[in-house]
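Only a single protein chain was left out; the remaining protein chains are all shown in position.
Read from first to last, the chains carry the letters A, B and C; within each, the first residue is number 1.
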Amino acid sequence: MADGTGDEQPDDQAGDEAREALAAELSELLGDAVVESHVEAGQNLWLRVDIEQWHAAMAALRDAGFAYFGFLSAIDWTDAPEGRYEDTEFDAAGAGEEDDEASSATAEETVRRGGGETRFQLLAQLHSPARHAAVLIKADVPEADGAPASVPSIIDVFSGADWHEREAHEMFGLVFDGHPNLEHIYLPTEFEGHPLRKDFPLLARAVKPWPGVVDIEEIPPELEAQLEAEVMAEFEASGAGA
Amino acid sequence: MSPPPTASALREQQAYVAAQAADARVNVELDTGDMTLNIGPQHPATHGTLRIACQLDGEQVISAEPLMGYMHRGYEKLCEVRTYPQCTTLINRIDWLGSFANEVPFILAAEQLMGVEAPPRAQWIRTILFELSRIANVSLFLGDMGVQVGALTPVFFAFRDRERVLNQIEEVTGGRFHPNFDRIGGLKDDIPRGWIAETHAVMAKMRGFCDEMEDLLMGNEIFQTRCRSVGVIPGDVALSYGLSGANLRASGVDWDLRRDANPGLAWDQVDWRVWTHPDGDSFARYWVRLQETREATKIVDQLLDGIPSGPIMAKVPRIIKVPAGEAYVSTENPLGEMGYYVVSKGGLGPFRVKIRTPSFSNISVVPWVMRGTYVPDIITILGSLYFILGDIDR
Amino acid sequence: MTGALGLAYWAETSIKLGVALIVIPTAALMLGYLFLLKMMAFMQSRLGPQDVGPYGTLQLIADAVKFLQKEDIHPAAADRRVFRAAPVVVLASSFLLFVVLPTGPDAVVENLDTGIFYAMAVSSLSVLGVLMAGWASANKYALLGGLRAAGQLIAYELPLILAVMGVVIQADSLNLQEIVRAQAEGEIFGFGLIGNPFILTQFIGFLIFMISAQAELTQTPFDMPVAETELVGGFHVEYTGFRFLLFFMAEVATAFAFSALATVMFLGGWWIPGFDFDAPVLNVLGPVVMLVKILVVAFIIFWIRFTYPRLREDQLQKFAWKVLIPLSLANIVVTGIFKVVL
Partner (left out) sequence: MPQLPGLLKGLGVTARTAMRTLFPKRGMRTLIPAPQQGSVTVQYPHEKEAPPDRARGVIALHEENCTACMLCSRSCPDWCIYIEGHKVKAPPRRAGGAVRSVNVVDRFDIDYALCMYCGICVEVCPFDALFWSPEYEYSEPHIADLLHDRIRLSEWMETVPEFLEYEPGSEQKVRKVPDFGTDDFAPKRQLGADDAGPARKLEADGARELASGAGS
């Protein structure tokens, strides 16, 4: 129980150094399981591990003091075919307006920033309450026959992973080997599909037209000159023009 | 003020469970049969639509399995079709009792991706509102726990005094429950004149409320009989299940993201402490929350006195586009660690948002902790774990 | 046989019955309004009902009318006959309690010689009704509630009766009227002006009686059979409309009756210091005095109800068997010794 003043507030530099050191330490700990490690300046620390070693890496991390299980989830890296169900020109127009470098991220960069080579990626966050450090573990889930290959369950390492794995199962269709009760957690049992996959359409948006489409009736071109003259005449007659 | 914590609680619980298990064996021989009792989805104790399917042997719980999804709104999917400012509207509704606190980690994650930092004044007001929503949220728990164990009056006190805090939040943000006030780069507006003095007065009232709760409920021997040694969660189990917030601190783990991973808000500018309790039982959870509410009023008081002057918005483009990248930011929300894992591919909206909600993990310990307890204990434990349904189902 | 008013037995009985039938619901309404609605509201910084009648006085009548309008629903799987009978049994038990309650030298429906015995016996009838309701509802919550009520009955009838025994020993009678007389004519250390309300000499008995009564009435901290947050209302979870109203009336009426019993046994009953025990004017003043005392006792019952959380069933059993029963036995022993010695 320490008071919160001045304690534990390293500036970004020191924090990054600590993260670098941690990354090196953990890479050594996990050995060849680590495919890639990445420290985002002033932010988080990611480790990408080999999916085969997912379970072993988790157990090793837990034994190394990363005992707090934050969450487990997944990402589908493909792009949604429908986008945001809105007028895409609007997005494009917004992009052209300002802040152009924002959209400059290339596909390679996305991958470098922790993205993987496969469509599905598993991620979990662990935290060490003793050293106040967090680490984000990722693993690429290979696909076989159009479906993601099964992944070892880490329920025996972190009991809390139970529900998180069930959620990843129903939302992404990932299969966790060794999970005793891999059923839907939120959705009805008979629900079909995996809603957080990008190719799963969001019907609420699909059934309704976007109201943001510009619906302004233009003046017919043949009337334009005539109206213009009328307005001008009125304007001059009112004396405002003088 | 603080009752002496008893470390023997765990041992008591284990002996209790062992005795119950012995009883259960006798019952198996007699073949008395089990009863399935569905607590929820509509039940006063689940304050929401949580369903707990219990196997009962008499009044004793053999297994309890929470079933949820009755309120699943799919926020992670919905966020993918919304722009960043639109997302905060949704995120408000995750933990609806402490809405402002929900917005902060998401905004911080987006700010981190954009490389923007809110000006100090905005950070301070953010922290104040954050703590106010903590007080509003937890004070309701302090009263609600009374109802869970059968005392009617505390919850009315809680509603009465929480209203004052909500009024303060509403005066600034315009929303009692859904402020939608946090913006990438700062805040929507500044605080109105006279608000600081009013909030000081409300904080004094809230400390009075905490004292009242201590006398009315926490000091009550019946309450202590009901809560002590009930639902003991040892620290290592709590960590393994990802329990966070007061639930974790009540298990003796000294961990508070406000102190340990402050993502830039003003908590490190004021003097406060983190409360822990070694017991890990329902009473410890109540005790920790009560102390935290009191501590939060002190934090708010100090922050109010020191708001720096200056702008409340950093320079951000009018149309917010977040550069490609990923960020995970979590804060110590009223219910525990709430984090947003935001993945951007450079568009107007996030590519993927993983919402790590505290209640989801907090409730996942229920099957473990409820074995061998009695039906009334289900309610005590559920109440003391303190979940918000929107926070579980998202 | 003629009664005190010189009327034929049937006529007197019908008058008494008529009065009782008016008094009991009125008493229930008054208690409900004063404590259940208003006092609870004030304790919670609220106003309570305001709209029906001046200061909301007619709220409960409006509620009753509302209940009467509702459809009489049975669960499909319910044991219909038992389901219907249960609230009547509960209400009957509280009505029967009023039979022996003396409110004046002659103002009593029936002055039974075994009055206290009768009252204790009749009051436990209500648990039978609760058990019937719990069983017949074909609802798991109701069943749990009914079973808890039964468990509570066994645990709490004993200390209740044992607490009364002290009074009976001291008064030398099971007759409630005689108990009042014993208090009126008793004296403490030769000082007999206010008589000897047994609360002074039987204080432990009074405490045990009040705690047990709280359990008997299923009021917090012993309201496990109802337990809204656990059992969603327990035994009456399936009842609506008129039948629910009966349960509600019985609850308040029994609270009234038990306050009256406590008044009679421990607070000197209807007797006013300075009056002759048989003075006819006490037939008028007695009920008023009784009412005041009853309200005080009921106030305590409801005050505790609005303040305390509830115990767990096993904790209640532990408390009853390990604390209350030994204590009340000791109380009897001590009272007996004093009785013999003095």
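To be clear about the criterion, a residue touches a chain if its C-beta (ideal position, glycine included) is under 8 Å from a C-beta of that chain, and two chains touch if they have at least 3 such contacts.
Everything numeric in this text was worked out from a predicted model, so none of it was measured.
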Which displayed chains the unshown chain touches: A, B, C
Of B:Ile94, B:Leu216, B:Leu257 or B:Leu303, the one touching the omitted chain in the full complex: B:Leu216
From A:Ala21, A:Ala147, A:Ala206 or A:Ile219, residue that would touch the chain that is not displayed: A:Ile219
Among B:His178, B:Arg249, B:Lys345 or B:Arg394, residue touching the chain not depicted: B:His178
Those residues of subunit B which, in the complete complex, touch the missing chain: 82-83, 85-86, 88-90, 92, 121, 153, 157, 160, 163, 167, 170-176, 178, 180, 188-196, 212, 215-217, 219-222, 224-225, 307-312, 318
Contact set of subunit C toward the excluded chain (per top definition): 39, 41-47, 50, 303-304, 306-308, 319, 323
Missing-chain contacts mapped onto subunit A: 86-87, 89-90, 93-94, 97, 208, 210-219, 224, 227-228, 230-232, 234-235, 238, 240-242
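The rule is simple: only the chains that are shown with their structure count from here on.
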Inter-chain centre distance, subunit A versus subunit C - centres from mean C-alpha coordinates, in Å: 64
Whole-Å gap separating subunit A and subunit B, where each centre is the average of the chain's CA atoms: 24
Subunit B and subunit C: spacing of chain centres that average the CA atoms, whole Å: 43
Interface hub residues of subunit C, defined as touching at least two other chains: none
Subunit A, residues touching no fewer than two other chains: none
Residue numbers on subunit B that touch subunit C, as the complex places them: 35, 37, 43-45, 59, 146-153, 156-157, 160, 216-217, 220, 222-223, 225-226, 374-379
Subunit A-facing residues of subunit B, complex: 68-69, 72, 74, 76-78, 80-83, 112, 114, 236-237, 239-244, 253-256, 258-262, 267-276, 317-319, 321-328, 330, 337, 339, 341, 343, 345-349, 352, 354, 356, 360-361, 364-365, 368, 393
In the complex with subunit B, residue positions of subunit C that touch it: 40, 43-46, 140-141, 144, 148, 220-221, 223-224, 227-232, 306-315
